[in-house]
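Here's a structure for you.
Just one protein chain is left out here, and the rest sit where they should.
Per-chain residue numbering starts at 1, and chain names A and B are given in the order in which the chains are listed.
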Amino acid sequence: MKNTIKQVFHSGKFLFGFVIFMFILLTVLIYPLFVTADPLQMIGQGNFFKPGTYVSVEESTLEKSYTLQIPKQFSKLEMVLDVETRAKIQDFLLKQGVAEADIDVTDAEGLVALWKANYDPNTKYKGYTTAKRKALKRLDSQITAAMKDSGVIVAEKDEEGNLQQSKVIKDTDYVNIKDVSKKTFLLGTDNFGRDVLTELVAATKSSLKIGLLAGLIATAIGLLLGLLAGYMGGLADNIIIFITNLFTVIPSFVILILISYSVGDKARGIAMVGIIIGLTSWPWTTRSVRSQVISLRNRDHVNLSKLSGHSMFRIIFTDILPYIASYVVMAMILQISSGILAEAQLSMIGLGPATTKTATLGLMMQWAMQYSAHLNGSWWAYFPVVILIALISFSLNLMNTGMDQVFNPQLRD
Amino acid sequence: MKGYKKYYGQKLFWYFLTLIFAVILNFILPRLMPGNPVSAIASKAVSGMTDSTAIQKVLNDYATKFGINEPMYKQFFMWLGNALKGDFGVSFSQYPRPVSDIIANAVWWTVCLQLPAIIVGWILGNILGAIAAYIKGAFDKVILPIFLFIGNIPAFGMATVLLYLFAIRLKIAPSSGGYGYDLIPNMSWTFMKSIIAHYQLPFWSIVLITIGGQAIGMRSMSIYELNADYVKYSRFLGIKDSKIVGYVFRNAMLPQITGLALSLGTMMGGALVAEMVFSYPGLGMTLLSAVNGQDYPLLSACTLIITIMVLIANLAVELLYGVIDPRVKANQQD
Partner (left out) sequence: MGKVMLEVKDLKTKYITRFHEDVYAVDGVSLKVEEGKSLGIAGESGCGKSTLALSLMGYYFAPLHYISGDIIVDGQTISNMKPDDVRRKILGNEIAYIPQAAMNALNPTQKIIRFIEDVIHAHGIKMSKKDIYDMARERFAELGLPEEVLEKHAVELSGGMKQRTVIAISTILSPKVLIADEPSSALDVTSQKMVIRMMRQLMEKGFIKSMIFITHELPLLYNVTDDIAVMYAGQFVELGTAKQMVFDPIHPYAKGLMGSIIVPEEGMKAHNLTALPGTPPNLKNPPKGCRFAPRCKYAVPTCTAMAPDEKEFENGRCYRCLMSVRKLREVYANGSDSKPEPETDFD
């Protein structure tokens, strides 16, 4: 036994998969120790805040500021010139005979320079109504204001309710991030304004639970049926293999949907989903256990036990189970991985755990899809989920392949 | 020829039996559950929802057509009789459209998307797997882990990746639907072009997923076959490697065909969810809307049609296998 485990850990594939899986598992266990907030707490008011650190605007304006001479990410000009304004400027410039090739709407500075060169507030431009001329004038003064380095004026209401200037924030004002309240969302927030990272860790935990429960149940049923069919043979074998074949051909996906739907929203918690998945995915294990047992059944040591009059249970426990243990473990690893996937798919159809208390990987996926995260570019709401599902199943499969190579030397290359 | 007849006869009989079983399961599973969906329909009708007239109508229709108040076995035969006529009742969520009409519309989208995608993915995967096994070295070391990883991305995950890359970022493919939302289905060239454009992303996400899984299986099958005695013997008879690779490919492919038959159901399930990501107008979306709209008649018809599709595909694969693999014939002669 000890030797076998040692051998398994010598397999590079197994080790690689094991390290990934352990990393995920440890993260799931350790992360909540440091981040104790409720993973489903709706911190953000609104949908899909992108990843990054958010600082308090109020505190930033009030906090002691420092003057730093460094270029900023967003110039005020860029902010003032929204898409519509740019279109207006472009339209005006074209009418003034500026060549289309010379206009670059992505370059705010250049656009303003062209505007200043071509626009004169005192000229009466032909082809414009009075209202439009006024709009042009407004635009010009807006641009002029934006170009001036006047800063942002902070005003406070006095006793009479009038605004009184209290502070001017200049272009070059900075605050130290340590001085203000802030919150970092490494993976942004989801459609309900929840921290995706914290949610993801909690979701992984519940998905792993579902996978483990499903894997245990499927393996238990599969092992029992496979042992019975393989060892007893005859009629029992025929019946079991017939049923197994039926459930191999009838897609388990369909049965999963039917049962999940029928169980109803109220009953469908994390455990129930795990149980349902386990109940529908045993045929694979049954098949492989059965074929293993059949090949063992007529081995000398089993025959010897039979001749010695040992009971069936004793033979199964001492002469058969130890020999197929590795296969059973391998089958269970695969069952866990496919259980996690099944939960995700079920949830995406809307038949996942109906719970508001915990997230699962599938539910996170479903929420993201329902709020069109995939169409509005909020990748942080679903890519981490996809990658995590893939990583879990990749690591489990690697472990399985590694073990397979140790136990089936023919596959070595 | 006699051997084949027996093989085909057995297969057809077995699949017929499975079909009957599947149909019974489809009927009985929901009715065995504590929250019986049919009575849920009734409770919904009286719970005073906004669209209560429609629900009342559906319920009446359902009650007369499916005899909700009759004993179970009578219900089954009424349901079966109706199903054989293609009558699954009226949909809740899309009242007053009959369920059969909705399904008939959706089923072709799914068939035309998934059948070619799975076949193409299967062929490409097998070729890549065989090449990886034959060349080994760098190709095998680099390509294999990539495919191993891709093979473990769920189909819907691959769908979101492709969607993000090609529809949202590069904007070279439409993001959702089966054709442009501003078009009316007709036989015009514009419509066809739109269909083809919308086909790409769902198609390739299914293909890529299939490739990943198949390539790994084919690689290990090919390695196994490359070590077979006939390979060595053929070499010592002076036969060229290209020819021997042909033998190996064919022999390694045969178990892959059986593998395909066994995993078709799972593959289709995954592909249906991928369809949903693209809002493709196939059975995936129909399932989703049935679940969201608490539309039991539609859901049950969906699951039945999916089962039948998987059964037919499976049967086709097995019959094909019988022709390709001489071992089947040899076994029948014993």
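FYI, contacts are C-beta pairs under 8 Å (C-beta built on N, C-alpha and C of every residue); 3 or more make two chains touch, one makes a residue touch a chain.
Please read these numbers as outputs of a predicted model, since none were measured by experiment.
Note that the absent chain touches B when the full complex is taken as a whole.
Among the residues B:Leu80, B:Ile168, B:Ala197 or B:Ile239, only B:Ile239 touches the chain that is left out of the figure.
Not every partner is drawn; the one left out touches chain B at residues 228-230, 232-240, 243, 247, 250-251, 254, 325-327, 329-330, 333.
Note that only the chains that are shown with their structure count from here on.
Chain geometry summary: the mean Cα position of chain A and that of chain B are 25 Å apart. The part of chain A that touches chain B in the complex is made up of residues 245-246, 248-255, 257-259, 261-264, 266-267, 337-338, 341, 344-345, 348-351, 365, 369, 374-375, 377, 379, 382-383, 386-387, 389-390, 393-394, 397-398, 401, 410-411, 413.
Considering their complex, residues 14-15, 18, 21-22, 25-26, 29-37, 40, 136, 148-149, 151-154, 156-157, 160-161, 163-164, 168, 175-176, 220, 223-224, 227, 262, 264-266, 268-270, 272-273, 276-277, 287-288, 291-292, 296, 299-300, 303, 306-307, 310-311, 314 of chain B touch chain A.
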